[in-house]
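Here's a slice of the assembly, chains where they normally sit.
Going in written order, the chains are labelled A and B, and every chain counts its residues from 1.
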Amino acid sequence: MKLSTIAEKTFARIEQGEPDLELKGAAGLDIAGSGEITFLANPKYTPHIKETKASAIFLNEKEVIERADIAVLRSQDPYLAYTRALRLFYPEPEIVGFIHPKALVDETARVSENVEIGAGAVIGRNCIIESGVKIFPNATVYDNVKIGKNTMIHSGVAVRENCEIGAGCIIHNNSVIGSDGFGYAKTEEKGWLKIPQTGNVVIEDDVEIGANTAIDCASVGETRIKRGAKIDNLVQIGHSCTIEEDALICAQTGLAGSSIIGKRVILAGQVGIAGHLRVGDDAVITAKSATSHDVENGKIISGIPAFDNRDWLRSIAAFRRLGELARTIRALEKKLAAIKKTNTS
Amino acid sequence: MKLSTIAEKTFARIEQGEPDLELKGAAGLDIAGSGEITFLANPKYTPHIKETKASAIFLNEKEVIERADIAVLRSQDPYLAYTRALRLFYPEPEIVGFIHPKALVDETARVSENVEIGAGAVIGRNCIIESGVKIFPNATVYDNVKIGKNTMIHSGVAVRENCEIGAGCIIHNNSVIGSDGFGYAKTEEKGWLKIPQTGNVVIEDDVEIGANTAIDCASVGETRIKRGAKIDNLVQIGHSCTIEEDALICAQTGLAGSSIIGKRVILAGQVGIAGHLRVGDDAVITAKSATSHDVENGKIISGIPAFDNRDWLRSIAAFRRLGELARTIRALEKKLAAIKKTNTS
């Protein structure tokens, strides 16, 4: 691919280098080789520019470069431009409309023409599978499920009854969409009576869900993952939660039921969210933190339970020498008692 | 369904409304519509009674209601009564005795008459599958497994060799029953030698297990999940653990090996339990806590490591301003030093 094409498709400007320069791939600063394009996003790595073997580089408008033997593309956001370049080099493979004879598609399912369904995949009654969908081997789609255009369902995924998945989604292997919520009423004998989980999960367009993630259906109503949200591996989404647009939920995070995660919220790895609360738009909860209260828009919080991140940083610094602090307090008490004694004697 | 039928089956008493009133569903206070029955369990929501569109409501004996246009059922436990009503409206679907031609049932397996086995499901050698069992597509049952009456095994579940599952259980998608315990002996060269995991998992009656949960078999002997225990999604149960009757284990909780979780214990989300310990009956461990010690019956504990919940609440309140406390201590030291100087000068 020509440098000029890459520049055009990544909205970058050629500052240095031949527009006809042929590039064959994209990679990070340290591993890119000849014929590849790279990027610099973090000024920490500026010294690495000298040694990179890449043939071209995305730089922001301010970054100074002293090498003449590398093509330079200027971009407001070099990381985003690099991502766009990588996507040019690795386009999604074309779908081959093909239902494998070892797949099982129920005769009542409505499957569009250009759909790929692998061996061992099972499509239940009354499902609607739109064009461009790719369902990998051994995925299981229960009854009355709708899957939107160009969505990919990887092997081992279960999409439970009545769930809806939008267009352009990717569901990675062995994730479960629409398992029963965890709801029981306590009986007179202190046992647990299952509350029927009769709702569903609705996943809007452009959502990606990692591997081995579980999203429970609502008892009544729906669990909803809105457009553009991204969910990592091994995440637990409880019944009746709502994940708003472009929220990012990292691996092993868990949400109890009925909570709302606002737009563009970032939940880092292994975060815990209690039930019936709202995390406001653009809030960030740092890794391994947990909250049982609402979180204001834009707040960054940390800890178990989580509070303002700057306060938390001070608290954990003190926590490291808490043993010593406790000894100091005891020593202060003794000294004070001695002074009092002196004063009153 | 008639109001009188619902009252009878939920052990409630009609206080207001026609016994012949026809109801068609059950839902929460805010989303219930005309023709539906709802409930009030938490007095926090009492004001919502005025606005509900439900046609009937379960109330406890004390709750005062001023509307005459809604049928009122009195119950000692409105939530339990509501759950029973919901179960009336959503009965388990009948099993259709049917083995799909794309399933594989080993010829040595003994499968009762009224069993449903979906496409792609595999039943190993010498398995015993009792009547009323439903095995969804692409589930895999290894050799020598016994599955009791009316149990449901969802797609993607693996039941490993020699495990036993009781009657009336539900195993949600992609959970694994009987994977090898994580056990190794250190070799002379500081490598790890696998300890054979030759035991099994026994799941008693009326147990529900969520999606993507892993329950390891014992090295020798058994891992046992007792009657009525409920286990959520993405839970880890280590080898040789025992989960006693009616224990409730929430999502992403993990147990190392050989621990015992007592009757009716509640382990909230993301809890960690070390190995070889006992959590006493009716104890509660709050979310994201961990213990490496035994827990007394009935205790509520929190924190990492966990201790008495009330003490923990005080500790975390102080932790929020621990940075400030540390500064105060330093200031106290200085003041005290100054006073001593004054006193001794």
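The working rule: a residue touches a chain if its C-beta (ideal position, glycine included) is under 8 Å from a C-beta of that chain, and two chains touch if they have at least 3 such contacts.
Here the structure is a predicted model, which is why all the values come from computation and not from measurement.
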item	value
Identical protein chains in the complete assembly, only 2 of which are shown	3
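In this section, only the chains that are shown with their structure count from here on.
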item	value
Inter-chain centre distance, chain A versus chain B - centres from mean C-alpha coordinates, in Å	26
Interface residues, chain A side, partner chain B - complex	102, 104, 120, 122, 138, 140, 142, 156, 158, 160, 174-176, 179-180, 182, 184-188, 190-196, 198, 212-214, 216, 219-221, 234, 236, 238, 252, 254, 256, 270, 272, 274, 290, 292, 303-305, 307, 311, 314-315, 317-319, 321-322, 325, 328-329, 332, 335-336, 339, 342-343
Touch list for chain B against partner chain A, complex	26-28, 31, 77, 79-80, 82-84, 86-87, 89-90, 100, 102, 118-120, 136-138, 154-156, 170, 172-174, 208, 210-212, 228, 230, 232-234, 246, 248, 250-252, 264, 269-270, 287-288, 304, 316, 319-326, 329, 332-333, 336, 339-340, 343
